[in-house]
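Mind having a look at this structure? Questions to follow.
In this view, the complex is presented without one of its protein chains, the others remaining in place.
Chain lettering (A and B) follows the sequence in which the chains are written, and residue indices restart at 1 in each chain.
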Amino acid sequence: MNTRRQKRYQKNTIPILSMVGPTGLWLLLFLAFPMVYVLAISVMTKSYYHGVEWVFSLESYKSLFQSRYLKITWDSLVLALKTSIICLVAAYPFAYILSKMRPAVKGFCLLLVMLPFWINGLIRLDGWANIIRDSGIINTFLLHIGIISKPLRMFKTDGAVLFGMVYTFLPFMILPLQTSISKIDPSLIEASRDLGCNKFRTFVRVILPLSAPGIFSGIIQVFIPSLGAFYISDIMGSNRLLLGNLIKNLFMSEKNWPAGAALSVLLIAFTLAALKLYSKIGSMDDLA
Amino acid sequence: MNRKKNQKPLGMLSISLACLTYLFLYLPIIMIIIYSFNAKESNLVFEGFSIQGYLTLFQNAVLLDSFWNTVKLAVVSTVISVVLGTLATIGMHRYRFKFKGLINGLLYIPIVIPELVIGIAFLVTFALAQMQMGFVTLVIAHVTFCLPFVIVNIRARIAGFDPAIEEAAMDLGATKRRTLTRVTIPMLTPGIISGALISITLSLDDLVISSFVYGRTMTFPIKVYGMVRGKITTDVYALSTLMIVGTIAIYAMAQFIQKHFEKAHGQ
Partner (left out) sequence: MEEKKVMIQLKNVVKFFGRHKVVKSINLDIYEGEFLTLLGPSGCGKTTTLRMIAGFEEATEGEIYLDDVNMEGKPPYARDVNTVFQNYALFPHMNVYDNIAFGLVEKKLPRAEIREKVLNALEMVQLEGFEKRKPSQMSGGQKQRVAIARALVNNPKVLLLDEPLGALDLKLRKQMQSELKHLQQKLGITFLYVTHDQEEALTMSDRIAIMNQGRIEQLGTAQDIYEHPVSKFVADFIGESNILEGYVTKTDDATISVRFEFGQLDGIAASEFVDEEMIYVSVRPEHVKYSQKPVKDFHLQGIIKEYIYAGSSIRMIAELPNSQEIILLCHPQDTLPATGTDIYLYWNPDKAVLLHTNEDKLYDLIEDAVLK
């Protein structure tokens, strides 16, 4: 009995290695190692020339408590949260409408949501810039009809950054919401109506709770990338630094790798905390 | 019966809400198309209709170069991701082994961790290995973040498999390898295609990770990132417009071929 089992074990080793091996090796080399290396850098000493000197130090983590870093981190978290909430509120009705459509129409409408992804996100943001900048379409029009006498300041403001974030990440909220709402069995809604709930109460007591996995999946998919997206504030923003820009600068221009690595670890910690909450409700594969 | 009730026509409110959302998504794209016909060379003011942007585009070697680099990068990384991902997904579906949990865990990293962190991890690792930044480092980085998305897509397909189908192939005399090539991979094709499409999309559009590892190999997003903080020249809009048209054309063609194919094989 044992020998037969052993034989089977050996028999499978070669196919497993040849099928999963390359991917496993790739992930170890180019994913596991780099992540561990970043973690290691965060507890080393900074060196302007080589990026890092191999002397253990917790200096980088202490430096996180500088008021500059704290403020930037706080601002970034608040902005990411605002983005998630606005996306949720804006996407929910639309996702709900999508889920009510006939399959063929829905397929086409979903395609229309995906299509902009095929055009570079920076250029699309620039398209908005052309609308809201001082010499953009809105200001030109308003000046022309004489409602205002000098251009409204919309571009290069914090509001514009928030707007750009919402624009960039809205589809990531629409798609999971739509999937989740579509999965709700229509007879549950009928049952709720039958049991005396009006449309609004049905929404609050049945539809909303049942779409919770989609809501959380959407929030995760908006919140996490908006923490690190440095380019949006570069294009749309004033000079306010966000976590993404700060980390990038620490590595690229300030050459303070340990501090940058420590901030990255902090970013990972935020992410894992958010995922920990999410894992109680939804499946990880739905995030992809 | 449920169906019918569920499918009463959408109300005016719903339709206008949907239109508003689409307007939000497409307004900047419309702007890009309009500005591609700008007579003036830059984006700040629209001065009148002209196809000058399209003409200069074909003389702008740097821009065209970056565009081809991007396409090459997307194709190469997608091919590698799809080959690795398909084999790994089937292997992980078929067998139980020790490090499956570890591989699964690693796969989620690029999906959930902000791209910025991944980019930085590559930056420091390639510096440590003293690798010359360029096309090779770009490919490594792009495969690494595309691979999980490919695997998740194929896995969604494989999860719905009736395991009896592979057994049926072996029962009918196909060896394990023949079963893989004649049954398993053809059946996974829709998942492989959607995984490949996502991989191409991610790769074509990637700025964050590429910006840490590109060296001298300029990609289109990086080129645009350089311009967008100042002035974007009209030829970039022209190129983007051509990309929009190209995307729609490719999609329409794929639809047409699929319909045609189904009809030919239907009856």
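Rule of thumb we're sticking to: contacts are C-beta pairs under 8 Å (C-beta built on N, C-alpha and C of every residue); 3 or more make two chains touch, one makes a residue touch a chain.
All values derive from a computational prediction rather than experimental measurement.
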Among B:Ile33, B:Ala156, B:Met187 or B:Leu242, residue touching the chain not depicted: B:Met187
Residues from chain B at the interface with the omitted partner, ascending: 162, 164-165, 167-176, 178, 182-183, 186-187, 189, 265-267
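We adopt the following convention: only the chains that are shown with their structure count from here on.
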Chain A and chain B: spacing of chain centres that average the CA atoms, whole Å: 17
Footprint of chain A on chain B - complex, ascending: 2, 5-7, 10, 14, 17-18, 21-22, 24-32, 35, 43-45, 84-85, 87-88, 90-92, 94-95, 97, 99-100, 103, 106-118, 120-125, 127-128, 140-141, 143-144, 147-149, 151-153, 155-156, 176, 201, 204-205, 207-208, 212, 220-221, 224-225, 228-229, 232, 236-237, 240, 243-244, 247-248, 251
For the chain A and chain B complex, residues of the former touching the latter: 12, 15-16, 18-20, 22-24, 26-28, 30-35, 37-38, 41, 51-52, 90, 93-94, 97-98, 100-102, 109, 111-113, 115-131, 133, 135, 137, 167, 170-171, 186-187, 190, 220, 224-225, 227-231, 234-235, 244, 247-248, 251, 257, 260-261, 264, 267-268, 271, 275, 284-285, 287-288
